[in-house]
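With one protein chain withheld, the remaining protein chains of the complex are depicted in position.
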Amino acid sequence: MENKAENGVRGKESLSAEVMIFGDSVCAQRIAANLVDNGIGVCLAAGNGSSPASIIQDRVQWLSDTRLNHCHGFAGNFTLQIDHGHNQLKKTVQAIVVAEDDSRSPNYSQYRLTPGLRVVGLSDLEEKLKHSMTESFSGTDTRIVLLCGWRKDAHPSVARRMLEGCLQLQAQPGVSTYFMTGNMKVASAGSEELVHKAKQAGTVFFKFTGVFPTIQPQENGYFTIDYPDESTRNTFQLTADWVVVDETIEPANHLELLIQKLGIDQDHIGFAQSDNVRRLSNFTNRRGIFVAGGSRGVLSHAEQLADADQVSLNVLSFLGDLDGEPLAGVTIKQGLCARCLTCVRLCPHRAIEVGSRITVITEACQSCGICTAGCPGRAIEMEGVHIGLETIQRMNHLLAITFVEKPRIVVFGCMRSAGQSHTLIQVSGQALPEGVGFVEIPCGGTIAGRHLLGAFEAGADGVMLCICHTDNCQSEIGNVVARKRAESTRDLLASAGVETERLRIVSLSANMGNEFVYRIKAFIKDIVLLNNPQKENKNG
Amino acid sequence: MNLNNKHVTIIGAGVAGLTAACCLADWDIHVSVLEKTPFPGGHAIQLTCKATDTCVKCGACIAEVKLSGAIRKPNVHIFTGTQMESISGQGPYRVHYRSHSPLVNADRCNGCGICFKKCPVPGTILQGQAPRVGPYVAIRRDLCRYFDNAACTLCRDSCPQGAIHFSNEATAGELKADAVLVATGFSPYNPAAKPYGYGLFQNVITSLDAERVLRDHYLMKRPTDGRTAQRIAFIQCVGSRDAKSGHLWCSKICCGSSLRMARLIQSRQENAEISFFYIDVQTFGKNFHSFYKEAQENIKMIRAIPGDIINTKMDELQVIYFDPDTHSSRDAIFDLVVLSVGLMPSAGNARMAGELGWPLDTQGFMPPRSSPNQPVPKGVFTIGTATGPMSIAESVSSAEQTAFEIIHFLGER
Partner (left out) sequence: MAENQPIHIEALNPDCCNQWLYQQDACLTCAMCASVCPVAGVDNYDPRKMVRMVSLGMVDQVVQSRWPWICTMCGKCEQSCPMGIDISDLTRKIRSLREGKHVPGILSKGLAAALETGNNLSLPKEDFIFILEDVGDEVAEEPGLEGFTVPIDKKGARILTTIHNKLVNTHTEDLKPWWRIFHAAGEDWTIASDNWEGTTWGYFTGDDEAMKVMAGRIVENMRRLEIDTLLWPE
């Protein structure tokens, strides 16, 4: 985005910041430029980065040599304590963006190589090519072998960069290139064309499925590579002047600390966003904290720039919403609260503030109800949600109808998954089987053992709890706590002499109307057998 | 920025168009979405959830999320059964469209499904996957025999709700658009030209068909006899990576979608034996490495693309392929074969590009403006698979990124 003169150049000191951006990546800088273009004050905090590109230099606050110490507060009002050199800084901002670069390391060990004169990592190669330091690569009969994704598949964006490098090398006088790969990764825009171009330029490709080449370093620094070729069924030997290895892209080292201090979820690799489609594209478990570029996953250069625009839009929309009406929320009845802090521990969105009283921050709360169900003192209330009551009413309604053989079933279902599937089957003209009552809940996490037991007390023969699939919960852990709570309810049922099979936990998604019906029918069948054990004997 | 006097027309209500509609509506922009089919949601809404117990991040459910999001916004209007006819002006544009009135009255239809059973032409009566706008059941004018001299009225006569009303009425309309966003998506490859008997052997189906079967029937049912298929083959790259047909691209989503489907089938059908014929497996998702490892342990991975399929007398499918282990011809018998068809430029791209003056790339897609200097019509933008093969997550990203550009553009005017 261009530097727009009308925004004026603001003095560095006098700048106020509404948004804090962590990182000095190209992505971070582009986000900063986008935001200042829209009149938003930005502070860029880089761990130890160099100064930002000139187009934003004078328009943003710039802090290098920083380390986040603490983050207080919530969406719209975060207070950050930052170590800045030897000083301590305090910043209050409305939103935070994590946009640290990723970290790239050459995969020497995958190829049983050690770094050396004639072994080049992909990033090093790119550096050399960028600065036209290619003399060392040219000369008569120079053979360069590119190693990509053998035992561990390469990311398509890495493979694409390998191909680009390969094409440039192949264009050097006297150079022959060989590309040795497991799966040829072409799932990146334009990659298939690049492969084709490289082949036309003279690069020779070898692909391997199970057996990979062996690479022997020679005394003179060259390498002997022995390999079986799958399509010609010959064994080949190649002496390489250079080998180029691909790289693994991982989260930056200091990302971990940021994640901890900001209280945001991380995926199994360590990126600052859980692997949950509900976080697409730049959201975290905390309102007002966004993640972009190399902080959220392996992204190509183009994708990182696109991410910057996306996250800018999200931040602008978020800031615009701050003035809007507060959301319907959750309140803690102070008289009942015992300050046990269970809710604080449970809340996946970090919406509960501990002060002289324990309070729920409306701006941050996403109304999952996990705290409501978890509070041992039943001190937390959710506006408009009275599951216990609703269940009893529904059960009374069911009981008013006399069933001969039909069991009475209560189905609790998350509104984001089972609720949607329920709508789907209703509109497609199917109805839930007779005797089944459906109670829509805001999240699996809203359900406590007492709701489940309440359903049994009200006369249900079976209770089915439908939650989102693991890793697909809008509130990250709603389904996990629901499962746990249901499992301990089972123990209670067992000690009361009720068959534990009468409580079933099922995971569903929003588009599973037919499966929803299928699962309910299967459950009814099992409950019928439990109700009439003789029948089972007859059948068996 | 006050944009509440701005109007944007989005062409195509797939996951890309709907995502953009949500983003723009947040800025109080008036958004109109034109969708040519009777249902919004595009391809993604037809896909099945591939979670076993754990979500595998296929992204299919995001289409539902975006659709319900768009419908909830008062300033988003989705016009189903509507085609753009032409566009005039230099920006702001005037978009001229035609809407066919739906043949099924949504208020009356209760989805009983009797019409499906009565219709003599398979595929004419469609059932939507998402019920939230317009009728849930729709009739395809191009196939319905009523429109062939009123040759058939079986569904109308049998509908207990009196919900079916045949008419060829179309209303023309016009929209003011400060910006136009093309989100017309892709066309799945039609594999009839490949040597697999698609169209002749009913148990050879496309991956899109397979998604629908799993979604509607839970198990992998065979079209010919409704039996649950035990031995299933997936053939990858059908129509993609195919220079001879001018498709020199990888469709990016089919490895992920088919392997996830294969694992889903195995989770539901304990004895399912699945073979996966491929050239190269592409990366999908953050947990690719562990997912792929599991897939390799449970699925027969064969690195060769079959050359022929024969329908046997027993109504089984004999697949002939080159066995990479023994280096000789082999055949294997399957109950069902799934062809993983690629993402092709949408059939209407050439017309759309011509109407808008937008350049097509050599492959027939409508890529976004590559540089600020590229001479393209002002105020026109393209997103999603209309621009090239991509996943649902990428389509969402592309929509969000472009929404930012549009807002910037509208703010400048």
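Labels for the chains are A and B, by order of writing; each one numbers its residues from 1.
Simple rule for what comes next: a contact is a pair of C-beta atoms (placed from the backbone, for glycine too) under 8 Å apart; a residue touches a chain by one contact, two chains touch by 3 or more.
Not measured: the values here are computed from a predicted model.
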Checklist entry - Of A:R143, A:R279 or A:R490, which residue touches the hidden chain? => result A:R143
Checklist entry - Out of B:D242, B:E294 or B:E316, which touches the unshown chain? => result B:D242
Checklist outcome for this item: From A:H86, A:H131 or A:R233, the answer for touching the chain not displayed is A:R233
Checklist entry - Which of these, A:G202, A:G221, A:G320 or A:P376, touches the one chain of the complex that we don't see? => result A:G202
Checklist entry - Taking the entire complex into account, which one of B:F116, B:F201 or B:F322 touches the absent chain? => result B:F322
Checklist entry - What subunit A residues would touch the chain not displayed? => result 141, 143, 178, 196, 199-200, 202, 204, 207, 226, 229-239
Checklist entry - For subunit B, which residues reach the chain that was dropped from this view? => result 195, 237, 241-245, 279, 303-308, 320-322, 324, 326-329
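We adopt the following convention: only the chains that are shown with their structure count from here on.
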Checklist entry - Any idea how many Å lie between the Cα centroids of subunit A and subunit B? => result 25
Item to check | For the subunit A and subunit B complex, residues of the former touching the latter | outcome: 1, 34, 37-38, 152-156, 183-193, 196, 207, 209, 230, 233, 267-269, 271, 275-278, 280-281, 297, 303, 306-307, 309-310, 312-314, 316-317, 320-321, 416-417, 420, 423-424, 426-430, 468-472, 507, 509-512, 514-515, 518
Item to check | Touching residues (chain side subunit B, partner subunit A) in the complex | outcome: 1, 23, 26-27, 45, 47-49, 51, 53-55, 57, 59-65, 68, 110-113, 127, 129-131, 136, 215-218, 241, 243, 248-250, 252, 255, 279-289, 292, 303, 324, 327, 388, 393, 396-398, 400-401, 403-405, 407-408, 411
